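Contents: one structure, followed by commentary.
All protein chains but one are shown in place.
Naming follows writing order (A and B), and every chain is counted from residue 1.
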Amino acid sequence: MKKKLLSLLLAATMIGSMVVSTSVFAEDEAAAEETATEEAPAEEAGEKNIPELTTEPLKIVLWDIATEDPTKSIQEDAVARFMADYPNITVEQVHQQNDNYKQQLIVAMSSKQAPDMYIHWGGGPMAEYYKSGFVNDLTEMYNTYDHPDFIEGAVAQASYDGKILAIPFGGLSGCDIFYNKTIFAEVGIEVPQTIDELEAACDKLIEAGYVPFSLANGSKWTGSMYYMYLVARHSGNDEFNAAYTQEGSFTSDAFIWAGEKIQDWVKKGYFPEGVNSLSTDDGQDRALLYDGTCAMMLHGSWQGRSIMTDSQEWYDQNLGVFRFPEDAEAAANGVPQDVEVGTAIGNGFSFNCWNEDGSVDQAKLDACYVLATQYYNDETYNAAQMAASTTPSINGYADQIENEIDKTVADIFFNASNVQLWYDQYLPASVTEVHKDCMTELFGLEKTPQEIGEEQDAAMQAYLAENAG
Amino acid sequence: MTNKSSLAKRREKNTMIAAVVFLFPAVFLIIVYMLYPVIDTFVISGYSWNGISADRTFIGLKNWITLIRDPSFWAAFGHNVVVMIFSILIQIPIGMLLATFLDAGGKKFNIFKILWFLPYLMSSVAIGFLFTYALATNGGIFSSLATLISGHKVSVDLLGKNPQALFAVIGVMAWQFTPFYMVYFIAGYGNIDTSVYEAAVIDGATRGQYLRHIAIPLLGPIFKTACTMSLIGSLKYFDLIWSMTGGGPAGGTELMATYMYKLSFQQFNMGYGSCVAAGMFILITLIALVFQKIFVVKEDY
Partner (left out) sequence: MEQKEVDYRKEKMKSRIAWVVAFILALMWSVVALLPFFFMVMNSFRKQFDMLSQGVFHLPDPWNFQNYVEIVSKGFFGYFLRSVIVVAVCLVLMLIIASFAAYPLSRMQFKGRGLIYAGIVAMMSIPMHVTLIPIFKMTTDMGLYDTLQALIGPYVTFALPMAVFILTAFMMTIPREIEESAEIDGCNKFRIFFSMILPLSKSGLSTLAIYNGVSMWNEFAFANTLIQSAANKTLPLALGQFKGEHSLDIPIILSVLVLSVLPMIILFIIFQDKLVKGMMAGSVKG
């Protein structure tokens, strides 16, 4: 259901997390230093610097999308621990369905019935909720009180316009190449370090009768991962950032290079036939891995867990993971080769606590803050998250990972010089639609890289023009 | 004379009272749950609004001007028209054929009736999932059949390319909805007085003649309502497209309803989304009206 998730993330106005001003980084570091790291368990609340909560009865309505175990029980446990410590506070935890979650939230907000505390994925929607008055600014509280030692990227993604607007709790997602170790051994190929080696490996795989990459591009954001990585390897974050403001262009070098590479790969048979008709929601890409048609799959790191859930045996026997290979030529020109595509927060909670007269309902806000920082994100919570193969976006956890694949994924993520947030989460929603359609046309060989670049430029310009005034 | 006219008046008054009483519950509910939201939609279409913010800016007809010039909207409308034409051309004739077969066969064909009705009972979630696989290039039914027939590996890409993606979805829709029209026509046949059939048999008509010359013409009004339903249903269709293609590839299966939904609930553009919805409402009503006017059938027999 990742398609839905990402489409939730596409957002209208998204200036925010891009301008994720350096000041936020600085602020966060400062804050982190001030409060030092605090991995102390929540039980020692006495020593903690957290707001004093009300003793009056209080009810918090909380929306999440934890419909399924293990997430469901992990999150319900966090709420139960909180309610045990603060018996006067009731948390009404509502598990919404991910598919329609964004619609639900719009319906509720538009009717002034929004929950007090709700999950989102940061990015444009968060900015929109904030601008419409459904998000409390947490900057001051965050700097005053204890909070988990979130990694920089996570705080950046929970911020907009220099303000901290959400508390992350979902863990990070990278994007890496999963591969079938058995096939690699059989064909006799090593994990490729450069794109040239990757291509050589692919050619060998084709010779041996395999399709190199399993890709279900019916979902479009899946094909975008290849495009994003090739652009990032060829130009770091620079060309994309320039294209975003239209000081540069989606037809600049890296974009054309990435587009041509993809089309070349399509022609050489690196992707399954009918790549645009396959749907990742229905598991068609995993199916191609399982039945031994394909040898590799570039995908979000959550796929590791999905594969494990499908079959522990297959996972143990066959699955390996590696970082997207480097562009040797660009590396020689000094382009950083360790940009990671992905997201530093799986999810964040924003708070919506206001009095009738429009002032902040501090008592409720305090309670939400304590719940999100001390019960979600506490040791018990994070240990359970780790057991479920999710790495919290908190410093120090990457070292504790035992599972080899999770460890590789986390290492790649934490060693990245920069995180390139998914385009479809980062671009304004209207541009995202165009970008995604361009991915269909690119992989379908219906349009040239130049043409899709121009289309994306036009959409971006239209957006900028509309939001200039 | 005066007596008579007052009697007629009283009668008219009685009829009026009865009509009001009978119509009241339906009209009341429709005003509350449908008319009010429609008016609301038209009002919102005059604003620039993200759907959640307390303040919205009135921009007059700006959204409507955008709508008239919006190629995406008209492309979506075009897809809707294609869906409409093929839905009517496929679902209704097949539905009628199946109903005729069942009606002619009588009770001994009940098993067919049950089997044929099954597709309609399946939820769109399951249909979307199974047909995504059935239409897939790898291991899908059509690709496998083509491979089998031609003797070498052929992959038929039905959902990933335009324009066939739209037709693939139209096919799935037909599979899902034909059973409903079948049941509808069975009911239509059932409504025909048995005496009509008996009279026909006495006159020496065969079953086929009875069907051709008597039953099918008698189904006129039923036929017209079926077409109207199919027409309106396909112009506002949403479900299966949403779960199978999401409007893709490259907008090739985008319909007015999916376009409206994306704008309103995913892109924070409720103002324009409402305008699209209002435009949709006007277009569908117009087309349905024109259809009603053109397609005149004898309504009594």
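The rule we apply is simple: a contact is a pair of C-beta atoms (placed from the backbone, for glycine too) under 8 Å apart; a residue touches a chain by one contact, two chains touch by 3 or more.
Predicted model only: the values in this text are computed from it and were never measured.
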| item | value |
| --- | --- |
| Contacting the left-out chain in the complete assembly, out of B:7, B:29, B:65 or B:199 | B:29 |
| Of B:118, B:149, B:202 or B:294, the one touching the omitted chain in the full complex | B:118 |
| Absent-chain interface as seen on subunit B, which is shown | 12, 14-16, 18-19, 22-23, 25-27, 29-30, 32-38, 40-41, 98, 101, 107, 109-110, 112-127, 129-131, 133-134, 139, 141, 175, 179-180, 183-184, 186-188, 190-191, 193-195, 206-208, 221-222, 224-225, 228-229, 232, 235-236, 238, 256-257, 260-261, 264-265, 274, 277, 280-281, 284-285, 288-289, 299-301 |
| Touching residues on subunit A - with respect to the absent chain | 1-2, 5, 65, 67-68, 71, 94-100, 103-104, 106-108, 110-111, 113, 281-283, 286-287, 290-291, 300, 302-303, 305-306, 309-311, 314 |
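Operating definition for what follows: only the chains that are shown with their structure count from here on.
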| item | value |
| --- | --- |
| Euclidean distance of C-alpha centroids - subunit A vs subunit B, Å | 39 |
| Touching residues (chain side subunit A, partner subunit B) in the complex | 3, 7-8, 10-13, 102-103, 106, 109-110, 124-125, 128-129, 131-134, 217-218, 220, 272-279, 282, 284, 288, 293, 429-430, 433, 436-437, 440-441, 444, 446 |
| Residues of subunit B touching subunit A in the complex | 50-54, 129, 132-133, 135-138, 155, 157-161, 165, 245-246, 248-251, 262, 264-270 |
